[in-house]
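With one protein chain removed, the remaining protein chains of the complex are shown where they sit.
By letter and in written order, the chains are A, B and C; residue numbering begins at 1 in each of them.
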Amino acid sequence: MEKAQQGSGRFQALNPDFAARVEASFARQRVMALLGATIDHIEAGACHIRLPFKEDLCQQHGFFHGGIIGTIADSAGGYAGFSLMPEDASVLTVEYKLNLLAPADGDCLIARGCVIRPGRTLVITRADVSVRKQGRETLCATLLQTLMTMHGHKDEG
Amino acid sequence: MEKAQQGSGRFQALNPDFAARVEASFARQRVMALLGATIDHIEAGACHIRLPFKEDLCQQHGFFHGGIIGTIADSAGGYAGFSLMPEDASVLTVEYKLNLLAPADGDCLIARGCVIRPGRTLVITRADVSVRKQGRETLCATLLQTLMTMHGHKDEG
Amino acid sequence: MEKAQQGSGRFQALNPDFAARVEASFARQRVMALLGATIDHIEAGACHIRLPFKEDLCQQHGFFHGGIIGTIADSAGGYAGFSLMPEDASVLTVEYKLNLLAPADGDCLIARGCVIRPGRTLVITRADVSVRKQGRETLCATLLQTLMTMHGHKDEG
Partner (left out) sequence: MEKAQQGSGRFQALNPDFAARVEASFARQRVMALLGATIDHIEAGACHIRLPFKEDLCQQHGFFHGGIIGTIADSAGGYAGFSLMPEDASVLTVEYKLNLLAPADGDCLIARGCVIRPGRTLVITRADVSVRKQGRETLCATLLQTLMTMHGHKDEG
């Protein structure tokens, strides 16, 4: 995983431990292990998730299922938002919209989530998902998402 | 699975074998087996998918992950649409939007997809997802989806 | 306008004056007068808005513009939600998604908004928009919307 770089981007995290908190929360998302997804990058306001291909993730034509693309995009956007939340808060997805742009035909998916608008209660994010095939990346989906900050509900096991 | 009843509802299928085609296509969606999802009901213009709880499907708070809710809702809407398509066509999800309405805390999810508007090229569907806990159902998500009919691209293994 | 009937439906309004509050707020939405839209029906958790055709509302093919369809659907959903909010609160649209289902070719649009999920902070609504032509109604659009209750921000002039 690339090293988290607080403040390298547009946003400043409220909590200096944001990267460790994101990783700990991600580790509790049991479905990520079922799929085989891992965190590729965290910074304040951004999170990238990687998912290698396996046949178990496919729809009927042998490509990554659109719902699975949505699942890692939802988590990438969600953790992008969570990285900016205070220590006593957890994150909830309110809604998301996913447009599928090209067949997700390749060796690996990478979902790159980032915060568009960090509000106190609601946080709006975007995630672009690319599929990598023989070293070449193609944008295959984009997600627009609304998150809610659950103040006073610490995210813990 | 409940018996398919062609013409029992608002829609008439173009293909009398629609239920068998939906089941065969669903069986090729390898991700459904990974998750443990099964078809619960098919009719012309509608498809229900059921997903029993397991810890491997959870997000960080121990409930079904929003992306997994989206995955079965995407397939339920997709097969609702596919049931009305001609024999030489396959189905593609163009986009979907999912609103999460309540924590998906329970023993089983049921996604009920139905067609709102069957066009020649584009088909618009909705899917409501309920979570069942101790025999009681709660609506936990709703999806609005756009599908594309791929004429001349038979859905096959 | 049909008489508001509190408690006739699924929902109970917190505020007995909900219909008068919706009408007063609607009257402050200056854009509704510009378009020519009026309230057709209010009940606890539902609001219908009517918009007669005029050429000034059209897109390039002479039908109602999709954005105008979205505008009355946004208000119909918004006031459906607002009807359930407490007296000291105002309503904010967080986001909406609109699917256009058929050409909006007719004499009049009717947007029927209703609450799907009334939360304390977030309220999820749906609105179906029909176009009326020679006495016959056709569903031409559907909207799925997230509202926020702004507690302590009374809606007033």
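Definition applied: contacts are C-beta pairs under 8 Å (C-beta built on N, C-alpha and C of every residue); 3 or more make two chains touch, one makes a residue touch a chain.
Note that the coordinates shown come from a computational prediction; the quantities given were computed from them, not determined experimentally.
For the chain that does not appear, the touching partners among the shown chains are A, B, C. Residues of chain C that touch the chain left out of view are 25-26, 28-31, 33-34, 55-61, 65-68, 70-75, 90, 92-100, 155. Even with one chain removed from view, chain B keeps its contact list with that chain: residues 94-95, 97, 121-122, 146, 148. Even with one chain removed from view, chain A keeps its contact list with that chain: residues 97, 99, 101-102, 116-117, 124, 126, 139, 142, 144, 146.
Assume only the chains that are shown with their structure count from here on.
A rotation of 180 degrees, rounded to a multiple of 5, brings the CA atoms of chain A into register with those of chain B.
In chain C, the residues that touch at least two other chains are 97, 146.
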